[in-house]
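Dropping the structure in here first, questions after.
Apart from one protein chain that is not included, each protein chain of the complex appears where it belongs.
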Amino acid sequence: MAYEHIIDGETCKGCGLCITVCPKSVLELSDKVNTKGHFPVFQARPDDCIHCTMCCIMCPDVAITVRETA
Amino acid sequence: MAKVLMKGNEAIGEAAIKAGCLNYFAYPITPQSEVAEYLAKRLPDVNGTFVQGESEVAVGYMIFGAAGCGERVMTTSSSPGISLMSEALSYIAGARCPAVFVNIMRGGPGLGGILPSQGDYFQATKGGGHGDYHLLVMAPEGVQEAVEMTMKAFPLAEKYRGPVMILGDGLIGQMMEPVEFPDNLYAEPLNNDDWATSGMDKRGADKKNIVKSLFLNPKELNDNNLTLKAQYEQMKKEEVMSEAYNTDTDYKGLIVSYGTMSRVCRTAIDTMKEQGLEIGMIRPKTLFPFPEKEIYDAAAKESCKAVISIELSMGQMVEDVERCVRGIKPVEWYGECGGDIPAPETIADVVQSLLN
Amino acid sequence: MQKEVQFAGFGGQGILLSAKLLAYAAMKQGYNVAWIPSYGPEMRGGTAYCTVVISDRLIGSPIIKTPGHLVAMNRPSLEKFAPAVKPGGIILINSSLIPVRSGRDDVTELVFPVNDVAIEAGTVKSANIVALSAFAAKSGLVDLETLRECIKEEFASKSKVIPINMDAFDRGVKIAQQ
Partner (left out) sequence: MGKTFSKPRALTDVPTHYCPGCTHGVAHRLVAETIDELGIRGKTVGIAPVGCAVLAYNYFDCDFQEAAHGRAPAMATGIKRVRPDLMVFTYQGDGDLASIGMGEIIHAANRGEKFTTIFINNAIYGMTGGQMAPTTMPGQRASTAPAGRDTGSTGMPVKMADLLSALMTPAYVTRQALLSPKHINRAKKAVKKAFEYQMNNTCFSFVELVSTCPTNWGMTPKDALKWAEDTLIPYYELGEFKTPEPEEEQ
């Protein structure tokens, strides 16, 4: 099975809680500001993602989605 | 339906049921506790709901919650209790929910006393809670009228989507008089699918309804207040109720009085008539909207030398009377508010001395 | 025509009930009536006062400072209200508990030991019915048969007390008619 990991860069407020809980250090804060003025998180190392959904569970803004692709 | 002899408080409770209101929340306070006692006994017969709240503050919000669901709901209280409910009244007005509040007034300020008073005129007609709102206020003069006004209150609350108040005094609540419950005052509830939080399933809708009084956007808040304002203007056109007494004579003075006090005035007017002095009376049945035109027209009559506002308060309604009379005749005031209702003889003496 | 009757006594004497029964009977006869209790703080002190207004017109003031008649079931009631009774009125005095008289010579006094009569009927609790029927018979304000029916209706749910109250009723009427 394959999963797709999508981060909504506009909804993300860049709090970084997902980074704290990610066991594989997949995520990092971007240096590009979004329209709300936050620096959203992005998947710096997507290949390391094990789709454990820890980031989704922790995200207060429900900005992270994991989807089955196949 | 045959006449029955009932206490005002009990009759108000029964009137609510006859009006299709099966939901009642209240907190005991003299002199209206009989409403709760009556409905606590009576509502289970009709599958109704009664909760004795922990305070009038909480009761106000039980009313708000139930009203927000679009269900007919009523509470009753007396002056200090209404003060505590005034917070919720403001919210309910702001959130535009229909609900019926009954105030069986006692003396104030503070704990005051438990005897009849009309000291909550300002509170009822000018606000009480914060913000730009009014209640539609009806003031019965006896038990039969308390029944009729209670029954009318529910459809009116729904028509204007706002709180309606029945403003009686302790005597109206405590007195027994013969009453009939007119069938023709029952009205089916209006459809409230467009605003009530009745659950989307019930409405067969997929759009949520929100009941709220918070409008952080200045324009939205202004618009909400404009809606309320437009409704108050409509009430002034469509809902004014008053009664004229002895105004087909060349009366020398005009009394404006409401509720129990107006009955005393009526007897005083009869006595004065026997003694050759004609006095007219306008009795506002709605205190908001106020019978402005009726009072002005009656004051304008040539024979009328003065207008006297007679109240069980230290001069509250007199301010509205002055406003209506617009300076064309002198406006006087007489009132007592310790709880002892002045006797007709006292009123006759006062009127005679004010006219001389 | 307007008549006012002041009922007065202490809590537990059934003052409010006898007043209500009189109002009820008058209502059944087509009169306008008002039953006006005193619910002030004095009520908490164990006294009970109540006024019944009976009229063939719309009742104006429910505030009655000078009642037409008085039914006094204890001494403080008599002393408080007797001076206010309109001349020509009836003052019923429960002599079981009241050793004095009204001191009025312009009224009709109906003096008898209401409690003792009630005890003869079976229970002192029926004193209010004895007083009511005696007053009604003396004053002629309401039809006695109508009043009797009202009492039966009132006690419909406690039917076993009806015979005692009917007996009490008859005893009161008889005394008033003597």
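In this document, chain identifiers A, B and C correspond to the written order of the chains, with residue numbering beginning at 1 in each.
By our rule, contacts are C-beta pairs under 8 Å (C-beta built on N, C-alpha and C of every residue); 3 or more make two chains touch, one makes a residue touch a chain.
All values reported here derive from a predicted model rather than from experimental measurement.
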Check the whole complex and report which displayed chains the hidden chain contacts. A, B
Which is it among B:K202, B:K229, B:K293 or B:R326 that touches the chain not included here? B:K202
Of the residues B:G53, B:G128 or B:P344, I need the one that contacts the missing chain. B:G53
In chain A, positions touching the absent partner: 3, 10-11, 13-17, 20-21, 36, 38, 51-54, 56-62, 64-68
Of the residues in chain B, which ones touch the absent chain? 23, 25, 49, 51, 53-55, 57-69, 71, 73, 87-88, 91, 95, 197-202, 208-214
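Keep in mind that, in the parts below, only the chains that are shown with their structure count from here on.
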Any idea how many Å lie between the Cα centroids of chain A and chain C? 86
Geometric centre distance via CA averages, chain B-chain A, whole Å: 59
Between chain B and chain C, centroid-to-centroid distance (C-alpha), Å: 34
Residue numbers of chain B (touch at least two other chains): none
Give me the residue numbers in chain A that touch at least two other chains, ranges are fine. none
In the complex, the residues of chain C that touch chain B are 20, 23-24, 27, 32-37, 39-41, 59-63, 65
Chain B residues touching chain C - in the complex, by the definition given at the top: 3, 5, 7, 30-31, 113-115, 142, 170-171, 174-178, 260, 263-264, 266-268, 270, 339, 341-345
